[in-house]
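Every protein chain except one is present and positioned as in the full complex.
Now for chain A:
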Amino acid sequence: MSTLRLRGAPPERIDLLNVTPLALKGLSEAEAGKLTVGTSRRGVSLGDLFDISLDGSDTLVIEGGSDRLDRVGAALSEGAIRVEGDVGQRLGEGMAGGTLTVSGSAGPFAATGATGGTITIEGDAGDHAGGAVYAAKAGLDGAILIIKGKAGDQLGDRMRRGIILAGSAGAQTASRMIAGTIVVSGSIGDHPGYGMRRGTLIAGGHGALLPTFVETGTPDLVYVRLLAQTLKRLGAAQTGLLGGALRRYSGDLATLGKGEMFVPA
């Protein structure tokens, strides 16, 4: 297990895009220390901020978090990264595989564009978790994003595929959603599914609904059972929500209208 121990608060925003177990595998500790991770003209390197201990394994632990640590685990394709603390924006951006775990909270745009692997945030997530960054075609794109605490507004904005599990979420959850599945055990804010094209949103409760969502009854759908089996295997806290009767809403009829929202009946 390789370790990066943060010595103190970073002096600027730090970009950890290239700091993955695979990238560090062929490097000595001295070589790894020279990797540029700063985002200003100061040229801050990894060794300036962290005590580095590498053993060539496919597990990397970052001890000591900060909301200035951006793009942690971005482009991760294999192996595991665990952060003991908070992280900044774009956690796991474009991640393709492996596991990424944050013991604290994450900033905005967590898991944006992630195509594979599992990202777990044990604390809260900022706005646009699983959402698309500006000018991007899609947000979460196939990975599994688990937020044990609260998610901010526009969770899963322009999400294209994959699964998001959250404890609760803010306004406009699943906004402009292209496809995929979001399950929130608690309540979500106003106007869920704003501009939603396809996809499934399941929540324990909700704020004000858009008038462009229509109720379609309380069907007992095989897909919900299949999803329940999947969540059970993931050990998700949201599994219980799928056991009871669910009222289904179809929308957003202002767009394609093939999306759906389920809430307890």
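In this section, a residue touches a chain if its C-beta (ideal position, glycine included) is under 8 Å from a C-beta of that chain, and two chains touch if they have at least 3 such contacts; residues count from 1.
Methods note: contacts and distances are computed from a predicted model.
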Exercise for the section: Write down which listed name, "Ferredoxin-like protein", "ABC transporter permease subunit", "ABC-type sugar transport system, periplasmic component" or "Formylmethanofuran--tetrahydromethanopterin formyltransferase", is the UniProt protein name of the chain that is not shown. Expected result: "Formylmethanofuran--tetrahydromethanopterin formyltransferase"
Fill in the blank from the handout: Contact with the hidden chain, among A:28, A:57 or A:229, goes to A:229
Practice task
Give the residue, chosen from A:61, A:75, A:221 or A:253, that touches the chain omitted from the document.
Solution key: A:221
Practice task
Identify the residue among A:5, A:161 or A:247 that touches the chain left out of the display.
Solution key: A:161
Fill in the blank from the handout: On chain A, the omitted chain is touched by residues 142, 144, 161-163, 179, 181, 198, 200, 219-223, 225-230, 233, 258
